[in-house]
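Omission of a single protein chain aside, the complex is shown with its protein chains in their original locations.
Chain lettering (A and B) follows the sequence in which the chains are written, and residue indices restart at 1 in each chain.
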Amino acid sequence: MGSYVLRRLLQMIPVIIGATFLIFAMVFGIGDPAAGRCGERACPEAFLVQFRQEYNLDEPLIVQYGLYMAKLLTGDFGESFSGLSVAEELINRWPTTIRLAVIAVCFEALVGIAAGILAALRKGRFLDYLVTLSSLLVISIPVFVVGSLSQLVFGIRLGIFPVTATEGGWFDLLLPGLVLGSFSVAYIARLMRSTMIENLRSDYVRTARAKGLGPGRTVGVHTLRNSMIPAITYIGYDLGALMGGAVVTERIFNINGIGGFLFYGINTKDGTIVVGTVTCLVLVYLLANLLVDVLYGVLDPRISHD
Amino acid sequence: MTDPSGVAVSEFSTPPAGEVREGGQDRQEARSLWSDAWRELRRNPLFWISVVLIVVLLTMAVAPQLFTSTDPRYGDLAVARQPPSAEHVFGTTSQGYDVYARVIHGARASILVGVLTSIGTVVVGGLIGLISGFYGGWLDALLSRVGEIFFAIPLLLAGILTFYLFPPDLEDPLILQVLTVVGVLVLFGWPSLARLMRGAVLQVKPNDYVNAARALGASAPRLIFQHILPNAVAPMIVVATLNLGTYIAVEATLAFLGIGLRSPAISWGIDISLASSIGLVRAAPHMLIFPSIFLTVTILAFIMLGDAIRDAIDPKLK
Partner (left out) sequence: MSDTLSETDVARGESSWTPTDGRLLDVEDLQVEFRTRDGVAKAINGVSLHLDEGETLAVLGESGSGKSVTAQAIMGILDTPPGFITGGSVRYCGTELLTMTEKQRREIRGPEISMIFQDALSSLNPVFPVGWQIAEMLRVHRGANRSDAREAAIRLMERVNIPGARQRVNAFPHQFSGGMRQRIMIAMAIALDPAVLIADEPTTALDVTVQAQIMALLAELQEERRMGLILITHDLGVVADVADRIAVMYAGKLVETADVHSIYAAPAHPYTQGLLASIPRLDQKGQELAAIGGLPPNLTRIPPGCPFNPRCRYAQDVCRHDPPPALREVRPGRRAACHFAEDVLADSAREFDHPHHVHGDGGEERR
């Protein structure tokens, strides 16, 4: 187990280096690194001089990268054109986005898994068709459409939820959280249903029945444990991916989280914000992946006990 | 990373254990797999629904003038923000555009992005997966690492970053702008298909008939196209079809965020973005609803098609 974790950690290092280098190279290696840093206008000369110095643009690319990474690791994500410290802004905005992601993940886990299990157990009956068809429909609606429409219906027409969530309280974030999790909830329901159906037909479930175990143990212990592995793994990845996906939801509901910050950066053409936020989100995503891989090893002994 | 990412809809990309089709398969069997699959497909109503929808959408993309003669770029501010009426069946936008004409003409961008990106990822990912699995060794290690790096950046973030840094030129014709979007999505989308292909190659390669063919002096391309490809192509088609919907959604999402395709190009994502400012949602919800329905139905059609093909190839999961 220990060696498995270590191996995963070591395998992750080149990926992290590669991914950050990729982003770095796109920003600094191709084209004009100072483009799109200063809003709609061209950058003033003084800014360019300072910019070249700050990012060591006179050094070779690889040295630039090293110095850039060293900055990132010390938490220096640069300053926006309007003088905001990107790192500080990110730290201030994390709690909101995390709250949003937590709501989404809880929604996915509870509703998605439950729906998938029920559909598998009632395979071929009404409930199964209900889950299968509704998840098919939900998976087809892009999150920004779900967001805009539910804002229209629940926020504006019915008035159940606040139309925007600028304050970022738990209740304010409830509707945006459900919206953010909508794709995954449907995906997990489908995933859970198909793994569950497959496992219910497995030899070891037949063995469980041959052991004289009741349906509670056969399904609850012998089928569920195995069937949860893909869904839990997916939720783990999603926790990382959701933070990025939040840019859409936060734009629609006007939320002051990380995603809202990224959208602000895009809108005001502030490259430091865009690059810093994207890098940060990719790192979070990779970290979540690493945790999931470790978790996967814990859940499935076949992976880690070799 | 052992499992598909959040973006790609690919329940297929890690074949479930025990699903390993045993050896002794050759083209004959691959062919009978297809005729079996076709028989299954034919009796699946979802398949026919999706085929009809896709044919309609393709026609819309190729020849929008068959559906409407209204110019989607003709704005008449005198009739702005009108709810659906006999003259404007889906109403008009805040610029006085006819929503119905916009929606019909918007199909082209989405369909082009979806179809071309899927083809692109299949070609690039398939080729890299083939090389990786077939030759193994350092080449495999290298390609797999590179794939992991591109896979590590979620598609949406990759799109945001790239189009922020290198925005498509609004002066360019639509096809060029579309190709830029396609290029970026392929660049970050190929690894899931490469992994799938590599897995399929590794599964087929140790079989006796492959060794026999090799011993008889079959060349590498012959081995690949005679034996490996027919066995690997089915899951690729399923995943590519399912992903097609995802790519359309990502393109629309980027347009919604104001990057990628931008006005004056006509796309559902752009129109939804324009319609979704809070004031407009209140005043002219039809501007939001109709493009949303078209976008959703398009994605739904491709996901249903992918589902139907998967069920036909692998009836176990039904």
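In this text, contacts are C-beta pairs under 8 Å (C-beta built on N, C-alpha and C of every residue); 3 or more make two chains touch, one makes a residue touch a chain.
Note that the structure is a prediction, hence the values are computed from the model and not measured.
The missing chain, though absent from the view, touches A when the full complex is examined. Remark: the omitted chain is touched by one listed residue; of A:20, A:132 or A:226 this is A:226. From the options A:56, A:166 or A:202, the residue with contact to the chain not on display is A:202. From the options A:7, A:71 or A:217, the residue with contact to the chain not on display is A:217.
Residues touching the missing chain, restricted to subunit A, are 201-204, 206-214, 217, 222, 225-226, 229, 299-302, 305 (touch as defined at the top).
The working rule: only the chains that are shown with their structure count from here on.
A separation of 21 Å divides the Cα centre of subunit A from that of subunit B.
On the subunit A side of its complex with subunit B, the touching residues are 14-16, 18-19, 22-23, 26-27, 30-31, 35-36, 136-137, 139-145, 148-149, 151-152, 156, 163-164, 184, 187, 190-191, 194-195, 197-198, 201-202, 230, 233-234, 237-238, 240-242, 244-245, 247-248, 251-252, 262-263, 266-267, 271, 274-275, 278, 281-282, 285-286, 289, 292-293, 296, 303.
Touching subunit A in their complex are the following residues of subunit B: 1-3, 5-7, 9, 11, 16, 18, 145-146, 148-150, 152-154, 156-157, 160-162, 164-166, 245, 249, 252-253, 256-259, 269, 272-273, 275-276, 278, 281-282, 285, 288-289, 292, 295-297, 299-300, 303-304, 307, 316-317.
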